[in-house]
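A single protein chain has been removed from this complex, and every other one stays in its place.
We just call them A and B in the order they show up, numbering each chain from 1.
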Amino acid sequence: MAITAIFGARVKRKEDPRLITGHGTYVADITPPGTVYVSFLRSPYSHALIKRVDAAKASALRGVLSVYTGIDFKGRIGAVPTGWPITTDPPIKIPEYYPLPLDRVRYQGEPVAAVVAEDRYTAKDAVAMIEAEYEPLNAVVDQEEAVKSGAPQLYDSVPNNTSFVWHLQGGDIEAAFAKADTIVKQRLVNQRLQPTPIENRAVLALYNQGTGDFTIYATSQAPHIHRLLLSSMMKIPEHKIRVIAPDVGGGFGSKITVYGTDAIVGLIAQDLKRPVKYVEERSENFLSTTHGRDHIQYVELAAKKDGRMLGVRVTSYANLGAYLSTASPGVPTYLFGLMLSGAYKISAVDCKVYGVLTNTAPVDAYRGAGRPEATYLVERMTDLLAREFGMDPAEIRRVNFIRKEEFPYTVCVGIQYDSGDYINTLEKALELADYKGLREQQKRLRENGKLIGIGISSYVEMCGLGPSRAVRGTGFALGLYESAVVRVHPTGKVTVLTGTSPHGQGEETTFAQIVAEELGVSIDDVEVVHGDTGAIPWGMGTYGSRTTPVGGGALALAARRIVEKGKKIASGVLEVAETDLVFERGRFHVKGAPSKGLTIQEVALSSYQSDRLPQGVEPGLESTVFYDPSNFTFPFGTHVCVVEIDRETGVVRIVKYVAVDDCGRQINPLIVEGQVHGGIAQGIGQALYEQSVYDENGTLLTSTLQDYALPTAMELPEFLTASTVTPSPHNPLGVKGVGETGTIAAPPAVVNAVVDALSHFGVKHIDMPITPEKVWRAIREHSR
Amino acid sequence: MKLKLKVNDYDVESEVEPRLLLVDYIRERLGLTGTHIGCDTSNCGACTVLVKFPSSKRFVSLKSCTFFAVQADGCEVKTIEGLSKEGKMHPIQRAFWENHALQCGYCTPGFIMQAYSFLEEHPSPISEEIRRGISGNLCRCTGYQNIVKAILDASKEMGVV
Partner (left out) sequence: MIPMGFEYFRPQTLDDALNLLSEYEGEAKILAGGQSLIPLLKLRLLSPKYLIDIGRIQSLSYIREKQHSLEVGCLVRHRELEAFEAKNVGLQMLADAASSIGDPQIRNIGTFGGSLAHADPSADWTAVTLTLNARIKLISLSGEREVMAEDFFTGSFSTALRPDEILAGVEIPLRKGRVSSCYQKLKRKAGDFATVGSAVLITFDQSGTCSEAGIALTSVADRPVKVRKAEELLKGRKIEDGIINEVCDVIKESINPPSDIRGSSEYRREMAAVITKRAIFTAIGRISGG
């Protein structure tokens, strides 16, 4: 692989000029002539029978075009599909869930009726005029309560609200536990979170009466998947729908899901033959756009007294919410269970997961999707074990790490980590944080009654989703390859079509960097197009840190095919053998005779003139690659967090945060840092501030941004970041992806730090979010 | 109700409902969609614009989702679209670009307008002051670090006469 200045350079982003001048185009910004607006009536109850919905007054309001309820779509709209019916025995129970319910609501905020009006304000007024009567039913919001007999049942087809029981085993767990000197046990809560992209969801549907085609603008992380699932729900053939994701304001997993509301809006457009727009309000986003995490885990870790971990046993209760969403079954199972040995040589894993339905919002992927839950478990248990043995937490990690020479390393559950050097990132992080100095400082401060804590989190994560064979084996509906088209125009400019769908990750720049590197063109001459099913052959979207390794991998291969073809064309035009030609810095030339050559731009023109092409070479200079990776990628690293605790109030302040991450080769270090910052911020949010709270009736108490505690700039520290580079051996570019690493590494780093600060009181564990009150209670309980 | 104001140096006259929020007026009536809506409860700051009241000499930042268009009668309003002059970016915008202070870009106009207001009052801030100055704006992508750096850089560039 040639390495020029552009790959690996801190290039300013190409997407920024429009965004910083207010000329981005988000779905809510698009208003074709004649647009009408949808507003939804949503259930105030978390579990109820719908007795009556009377829209007479609402329909009569001036400016209201129509009011729809569930009955209006009966037979016309399909169930909301799940794209990941995981393979379990007995088979997973997927309840039939329809976009507008006919007779029963199962979570607070579930849409019950849709008003269409000439403007948003009128639509909102009309919603308030709908008379709806409900018969409340008992609700259940906690997953451990929901599986008990006697609990309110959400669906007759899902007894004990248990959609599935999933079991993963690797190695010999009985032997591991039999050999152990110690078994550490802990109940861990990975609390429910609200992804909270700053842009709420929106959808704009246009219907062409003449052709029967739909054009749907959606805040989607995966337009082609959106189209496929919409086709199923709307019962409209796939090829008659075009989905466009324009600028999208963040997603973090919640915009992978295809929601019933989008299908409703599409069908309304067909009825009214006018553009129909729905823009979610924040409270609607919090009530009905997918939540994340929500696992309750019972963990046992078996180890020898020299610190070596032998086996881990987990029983996890995953709250899936009121219905199965696009990826929800796979997140708390495969994406979680497969990573339970972490960065360590743990030879046995036994993991059982109960997928439980409750009267709450659906739960699906949220940045990290299963891997933060796994890493939190592994890193907390490692610290608990270290404490049990009186070992330094850094030392116990060194003892257990998979060694650099041992890669590729197949873990006991069968996946193969591609490459890693865990000791390297640990040592680097400890050095940057001045770990020795910190421990000394901690000792001194403790003598004066001051509380500081140091937390380490060494993670490895599985991303770059993913090798289709493996993925399909888990029950995922499709493969997770990616497509790229590289199209060189007659003037030598390049258009890239990528099946990924970035929404902040910067691929308009980094993909241009890849092409600039491979083809020797200027990045200004490369335009990266994404998010439009009308332009892009097929794509699986952006999530699971796959855009760079899989999307970028496809792109690199496509660009290399361009060079291959270019060589053929150049050989025809220059009348030399292909083997006599080299390609460097954008030019094909004869080996040893650099003056005899053609630029890639000249070759491009030739390809369209096509009068001197060699036999068998078609005109044009374009290539399409579908790249199916042979494996996942495994970025890794160590984060070190230092906290100061106010003894009296319990307030935790992060005074230092060091992150050393390895995502393989970096296309643009500026963007890598940004992804790490953002991930850490969300991880700290989980550790200290955020939680979705439902009361026992299923009322969401954190339904506004006043109540859901998203960190501001004042809550977050400055992050000291560094990186190492351990390329992925199987990826065409050696890249691994980095978008989720921060969210994965940070929560245990922070929690380990807090517990470390309080350990001399005897505090062993505090569940997230570690609010000041929880700290205060822990100190009190242990000071008695 | 009649509404007369100046938006980005243009005089505008409109007939509006009293309950029309300023952010909706800007976005839907004037087509200036650079100002965004991110929440319902005045927390996220994505809708931040600058307003100069008739009695005042200075622009102040406010959350246009928590202000009626009619309250802006007789005022001057500046939105993100009005920040660049003749296609030339404002130093704050340039600093955001240089420092990778945005990812999805949705919160960005709100941050830039707030930064503008903040720097007028604090021309030579330190990081802590900046963090406080932007505490009414939420970003979910960047972790704020590069935003703080961008504002710091902008303050230095703007301070150079």
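One rule holds in what follows: contacts are C-beta pairs under 8 Å (C-beta built on N, C-alpha and C of every residue); 3 or more make two chains touch, one makes a residue touch a chain.
Since the model is a prediction, treat every value here as computed from it, not as a measurement.
The residue touching the chain not shown here, chosen from A:9, A:617 or A:693, is A:693.
Only one of the listed residues, B:14, B:41 or B:127, touches the absent chain: B:41. Contact with the undisplayed chain is limited, among A:174, A:238 or A:773, to A:773. Checked against the hidden chain, the listed residues A:152, A:372, A:492 or A:711 yield one contact partner: A:711.
Seen from chain A, the chain kept out of the figure touches residues 120-121, 124-125, 128, 281-283, 648-649, 651, 689, 693, 701-702, 706-707, 709-715, 771-773, 776-777. In the full complex, chain B contacts the hidden chain through residues 1, 17-19, 21, 40-43, 45, 48, 53-55, 60-63, 65-68, 70-71, 73, 114, 117-118, 132-137.
Following the convention adopted for this analysis, only the chains that are shown with their structure count from here on.
Distance from the chain A centre to the chain B centre is 30 Å, each centre being the mean of its Cα atoms. Residue ranges of chain A in contact with chain B, taken from their complex: 12-13, 15-17, 19-26, 28-29, 31, 120-121, 196-200, 247-250, 252, 279, 281-283, 503-506, 670-671, 673-675, 677-682, 704-706, 710, 712-714, 716, 718-719, 742.
Chain B makes touch with chain A in their complex at residues 17, 19-20, 24, 27-28, 32-41, 43-44, 46, 79-81, 83-84, 89, 93, 96-98, 100, 102-109, 112, 127, 130-132, 134-148.
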